[in-house]
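For this depiction, one protein chain was excluded, whereas all remaining protein chains were kept in their positions.
To keep things simple, chains are lettered A and B as they appear, and every chain counts its residues starting from 1.
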Amino acid sequence: MRFTIPSQDINREPFAENVPDFHFRSSVMQTERGYKCRITNIVHLTEQEKLFQLRILDPDERNLFRFRPGQFLMLQVPGYGEVPISISSSTSNNEQVELCIRKAGHVTSALFEAKEGSRVAIRGPFGSSFPMEEMMDKNVILVAGGLGIAPLRAPLFWINDHRDRYRNVHMLYGTKEPSQMLFTYQFEEWEKINHINLHTIVENASPEWNGKTGMITELFSEITIDPENTHAIVCGPPVMFKFVCNYLDKKGIPMNRMFVSLERRMHCGMGKCCRCMVGSTFTCIDGPVFDYWSVMNLKEAI
Amino acid sequence: MIYKVIAKREFEKFIDALVRENLSYGPKQVDTDKNGEPIYQFVEVTAVSDIAFDYTVTYSSAKHFLLPFRENLSHFTYTDGDWEQEITYDSKPVVLIGLRPCDIGAINILDSVLLNGHFPSPHYLARRKNTFIIGMDHLPPPDCFCKSMNRHTVTSGFNLFCSDIGDSYYLSINSSKAYNYLKEFEVTDPTDEDDCRLIERRKLIKQSFKTDVEVTGLPSFLDIEFDSPIWTKWGDKCLNCGTCAMVCPTCYCYNMEDRPDTDLQGSSRQKQLYSCNLVDFAEVAGGHNFRPKNGDRLKYRYYHHYLGFAENANQQICVGCNRCGRACLAGINPKDVINDLRMEKESCMICVSQSPPKT
Partner (left out) sequence: MQHLGFSHKKIKIGSFDFTCCEGCQLQFANKESTLPAFLELLDIRNFREISSERHDDYDIALVEGSITREDEVERLKTIRKNAKVLIAYGTCACFGGVNSLKNNFPIEETVREVYGNHAVDTLPVRRISDVVDVDFSIPGCPVSKEEVERIVVSIATGSMIDLPKYPVCVECKQQLNTCLFDLGEICLGPITRAGCNAVCTTGKTACLGCRGPADDINFESFMQLVADHKLSSEDLDEKLGFYNCFEEFRHDKS
């Protein structure tokens, strides 16, 4: 009888009872458990994109969930799966989490059928963030291509919240079609109240479009860049940030002052599944925010 | 560590007592290949007579005892517009017998990734805590290169390790459980002669390696050779079949999916071990594939194994067991790929074509 190896039950260990706190990397926790949320509001932005406002149900979990601009979370839709989504709301908004989601795959398609009042769960926040403090007392150029506006909203809101600490802020935003331009209803507020210099452009104009037409890099002709005192945040498809960053590089902005957010399909968010690897770097742990110098070294990134 | 010596017949009694009481897995011949060579696997054993102690190498590794090929991480039960999420850490005690030093080294690597890295996995922890490992040394098969990876010896990660010193085993006892069980059996303290025989045994093992893979400076080579034509060359052979990753003792990459219950009253969140060689490994929502070519995916596997990932302090995760090389139908094996990468054409045994010219 003595040879029966006793079972060690870790179900009874304290971590199995506690709410997971993803800020504490490297401590054992129930990493599968998310914070349950109610979808409080669904904003129909375009045919393909919706803005979901979520409220974490449990007040303690709501307090636990604090993030930095640029971080992402894993959105759990039971029965459908889990997807990484960048957080699109202000870090100072402790009541609601906003996610700007494009209908692209399995989980997001299910989410597009969801009604207000539905329930989903979130795990996170995960990943690196834009070094907003480092940019204080400097000029900032925000460049968004297409859905790149989604991860860019968090740093933009941060700047708005601390507007006095930043100098000139330019925001360059380009999409393929005018109809794909997101958050147009906020443009006036950003320009008039937050003093953001907003520049927009589309690749293919429609009859009602009376703005600029062309590639996003053409917007640089509208602004003057002081390379010594400027940081850049660039979000968009790889081809786009490559062109933008190369342009800014030529203008003399050091590569380690340009920041991009990479997009990969994480399955865990925790540096385990290896699905988001770029070269030998985890997008979920070391990214999604990288400075451009690091991106250049990642090889597979672009 | 405490060292003891046990006669082989007494050792068999000990193993027999252990496997009769506990769920145990050990090496067993499952087939004979077309050349008349035995094929071994780690399978369930219920008596010491089931175990082939003199086995050469198992076709698959022992990884799946700690990382099942498919497992339910949690279950959701739907309730009126809401759900209950049930998470349990299944953990029945398991005895693994006859693991080689490289196999135990592989488990140590999995430990560093899954327990010591960011966000330790409770599922893995539960299994690891309930795994009792008995290691055994052996003379390496001719294609093993674990010595090159410095995995031919192991000093931790097991409960008990047995070195064959003729008519007895030299035991390295690494857990109080193993020590207590052995109290019931006739064991002696090692004599000077036993120590001598152990050293001779180790020397013999060390000298028996027929395959050497030069891995010094390999991370730098890999970094430099990112665009090397050898990836296309070997990629053109690759079948994208994932066999290498399935038999590998350290490949741990995975896939997550939700599987709704048929009655639609709930769903399971399942984890499935995946392979970076599979076509959709780096596919993102909307269908874009970051690694569309065979060569890209093959290269990535070599990056993971020989460059290492930041998550486990950039350590190389290959242990040199060559299971992937043996199992690969297309004849892709680490030795030839790495030698090719180093442009040591003369030592490449499989490819008849020359290394493609550098462009």
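Here is the rule we go by: a residue touches a chain if its C-beta (ideal position, glycine included) is under 8 Å from a C-beta of that chain, and two chains touch if they have at least 3 such contacts.
Every value quoted in this text rests on a predicted model; they were computed, and no experiment measured them.
Shown as candidates are A:117, A:237 or A:252; the residue that touches the absent chain is A:117. Of the listed residues B:122, B:135, B:242 or B:325, the one in contact with the hidden chain in the full complex is B:242. For the options B:7, B:23 or B:43, the residue in contact with the chain missing from this view is B:43.
Across the interface with the omitted chain, chain A contributes residues 77-80, 105-106, 109-111, 113-120. Those residues of chain B that touch the chain absent from the view are 30-31, 33-34, 39, 41, 43, 59-60, 64, 69-70, 78, 80-83, 236-243, 246-247, 259-264, 273, 275, 278-280, 294, 327, 329-331.
In the analysis below, only the chains that are shown with their structure count from here on.
Centre-to-centre separation of chain A and chain B, using mean CA positions: 37 Å.
Residues of chain A that touch chain B in their complex: 1-11, 15-16, 22, 25-33, 36, 77-83, 102, 104-106, 108, 118-119, 121, 263-265, 267-268, 270-275, 277, 279-282, 285-286, 299-300. Residues of chain B that touch chain A in their complex: 17-18, 20-22, 73-74, 76, 78, 81-83, 85, 87-89, 91-93, 95, 113-114, 116-122, 125-126, 129-130, 132, 177, 180-181, 184, 226, 252-258, 260, 267, 269, 274, 276, 281-286, 290-291, 300, 303-304, 307-311, 314.
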